[in-house]
Each structure stands twice: as structure tokens, then as C-alpha cells.
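Comments concern the structure below.
A single protein chain has been omitted from the complex, and every remaining protein chain is retained in its original position.
In order of appearance the chains are A and B, and numbering begins at 1 in each one.
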Amino acid sequence: MAELPNRQEKLSLDTFVRGLWEENPVFVMLLGMCPVLAVTNSTMNAIAMGLATTFVLVASSLLISLLRHWIPRQVRIASYIVIIATFVTVVDYAIQAISLDLYNALGAFIQLIVANCVILGRAEAYASKQRLHTTLINSLGMGAGFTLALLSLGTVRELLGNGTLLGLQLMPPDFQPWVVMILPPGGFFVLGAWLLLFAWLKQRRERRLLEQEGASDAG
Amino acid sequence: MQGESLAFIFLNAAVVNNFVLALFLGICPFLGVSAKKETAWNMGLATMFVMLVSSVAAYGINWVLGALDLMFLRLICYIAVIASAVQLVEMFIKRFSPSLFRSLGIFLPLITTNCAILGLALFQTAKEYDLLQSASYALGAGVGFTLALMLMAGLREKLELAELPSISQGAAMSLMLAGLLSLAFMGFAGLGGSHG
Partner (left out) sequence: MSEQQIAQAPPQTPGFKMIRTLGAIAMLSGLLVVLVFQYTKPIIAENQRVAIEKAVFEVVPGASRRVDVVLGENGLLLSDDVQDAGEKIYAAFDEAGELKGVALASGAQGYQDIVKLLYGYDPDCSCIRGIKILKMTETPGLGDKIAFDPDFLQNFEALDARLNQAGDALVNAIVAVKSGKKQHAWEVDAISGATISSVAVAKALNRSMQRMAPLIQRHKEDLLRVGR
């Protein structure tokens, strides 16, 4: 079976860092938003979800990269999905064994990691084409970026909606919590706010670049 | 749960605990396909069909796996069935309406990763619904999903003619709108309160 030669990526720091900022799965690629909105009403849940998703991402990416020459094109999506579902089932039982309270807090969203477009997307776009070590580092980067996104929502929502961070009271005692933050609308608003912030930063940077170019042209 | 009427289950899934606006399921297509009312409507219908098929299939899977004591294979079976149902819908639409097939594009196979469908199967299992209740739940979820999509599409179509700050283009604006819609839908919360 002749494969189109794919540019095999050389391992570099960028392989990892890309997933954190430039190609952040949530903020830039707008993938996997369901858990980001649902499980971020507390920082603890956000961290746990990030770790679980990263595990599934790394494990399934590695296996798919390992088997990439043996999976025929027509059944690749089906194969990827079965592999991902397997690791999600593993994580599901692992979390139940570690902490039932955490398991009840995360609820159905652990099993919903299967439907997380980040994992399937990376499998299709990267793991199926690249070698083991680059896949490992890239997946770790993507997972870290995803966890970062979860944290950025989890901390804000818990702080404003409950006055606490990881259960520790941080806000002054007479702070009236903005309950809406831990309710569904809060998830939408906070994610929207972060996206606004990033868009604004991007626009500022572009404007500055244009000014610099203008100055160098004139001078 | 015994004692829940079919109408109540339907209303609950469609409005009170709307899958998109309250349970955060199906956000990707919600943001991706809600630019135009027509695509939103078609996507909603396709998703509702897949939901119905998956719901009934999930009920069957539970029954079979339970009898064989293989419960840990549940997730893998669910997702396999969903993928197959989506494949079916794809072939059906391609055959009977190629223009629709083209307009939905990549989002049609992406219904497989729509967390709303898998979520539906998982929730109905957790609530231990029987076959009729599951079907009612799936219909309600589908209607609710389509409703959310249509509302968003209507809003976004209107906003196309308005002057918006440049940084809010795209997903940021959609998310803020979704937040307002979600807030509005919270008003339905008491609807099931005095029932059962």
C-alpha cells in the first residue's frame, strides 16, 4: 500500500509548546469545548478532567502511531474510535478506584472523553502520520494545552462563583459569590471572555507589527 | 425512574435540561453549524434521527451486555453503534439529497463525536429508563438540540447586519449569546418541580 510521503517532523521544543499556545486545542482550534464548559465549575474537577483527557490522548496517540502502517485507510476512523474508547474505559475504572467522590463529581463526562474531538482530531491529523517520539511529545503538549484551558475556566468560575480555590476560601468573608458563574451560563460567559481577551491581544500585536512596518517603510 | 410520564421526560430533555444550553453537550456543532437557519435545521433533524436510533440501540446493548455480564464493553459498543448510525444517515442523505449532503459537509460525519448523542445513551442508562421512556428522552433531546441550534442561527443571522466590535467576531460572540440563551432557559427550571 503506497502512502503519500508525509513530512516526518523533527523533534523540537516547538513540538510540545505548540499545543500550549499557538495550536491550543480549545482556544485556537475550538475543539473539545463540551467538557471545558461542563466540568469547570471547580478547579479540582478541571485538573482531574485535564489529567484524564491527557492520559487518553497520549495513550491512544501512541498506540495509533505504533500501528499506523498496519491500519488500512478505509477502517482508520473506526479503529481510532475503538482504541480511544478502550482507553477511556480504562480511565473510567481507574478514577472509580482512586476516588469515588471525584468520579461522582465528574459524572458522565469521563466517558464522554470518547467524543472529545481533540483526541480523534489529533489521531487523524498527527498520530497516524508521525513517529512515536514526536507523537508522544506533541500529545503531551496538546494535553497540557487542554488542561491549561480547563484550569483557566475552572479557577475563574470557582473563585467568582464560590469564593474559593481548590476548596480554600480566598475571597473575603462578606464576598457575595456570583452564583451564575458555577451555573451553565457562567461557563459560556467565562469562555467567551477568555476568547475576547485573546482576540484583543492578537489584534494589538498585529496593529503594533503594522506600525513597525509603517515606521520602517517611512524611515 | 418509575413514575415519570413520557410527556414529562420529553419536556425535561427538550427544555428544562436542554442538552446544549444546560448540559453542555453538542457544543461543537452548536457553534459550527449555527450560522444559517437552514443548515441548523437540517443538522438538527439529522442529529435527532441518529439520537433516536442510538437510544433504542443503547437500550438493546444494555440488555444484551447485562445478560452476558459484559458491562465493561458498554462504552465501546455505544460508540460503535453511533458511528454506524451516522454512516447510515450519511448514505441516506447522499442518495436522496446531494445538495444537502454538500451543504452539511464535514459536519455530517462529525455527528459521531457529538457528545450529545453519547451523552444521551449514558444518561438514559443512568436513569434506568425503559424502551418507551428512552425513545421519548431521545426525541426530547433532539428537539431541544434543534431548538437551541435554530435560536442561535436566528440570532447570528440578525447580527450579521449589525456593527460589532472586531474582537468579538466569531466564537467569542457566539459564546456570549449562548450564555444569554442558557440564562433564559434557566427560567424553565421549575417546570418539572411540582410533578411526580
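Annotations for the structure displayed:
Keep this in mind: a residue touches a chain if its C-beta (ideal position, glycine included) is under 8 Å from a C-beta of that chain, and two chains touch if they have at least 3 such contacts.
Please read all numbers here as calculations on a predicted model, not as lab measurements.
The hidden chain makes contact, of the residues A:38, A:57, A:83 or A:123, with A:83. Only one residue in the set A:11, A:28 or A:71 touches the chain that does not appear here, and it is A:71. Hidden from this view is one chain, which touches subunit B at 1, 4, 16-17, 72-73, 76, 127, 189-190, 192-196. By the touch rule set out above, subunit A reaches the unshown chain at residues 67, 70-72, 74-75, 78-79, 82-83, 85-86, 89-90, 93-94, 96-97, 99-100, 104, 161-162, 177, 179, 182-183.
Operating definition for what follows: only the chains that are shown with their structure count from here on.
Per-chain CA centroids place subunit A at a distance of 22 Å from subunit B. Within the complex, the subunit B residues that touch subunit A are 21-28, 31, 72, 75-76, 79-80, 83, 109-110, 112-115, 117-119, 122-123, 126, 166-176, 178-180, 182-183, 186. Interface residues of subunit A facing subunit B in the complex, by the touch rule stated above, are 30-35, 37-38, 77-78, 81-82, 85-86, 88-89, 92-93, 108, 111-112, 114-117, 120, 180, 183-189, 191-192, 195-196, 199-200, 203.
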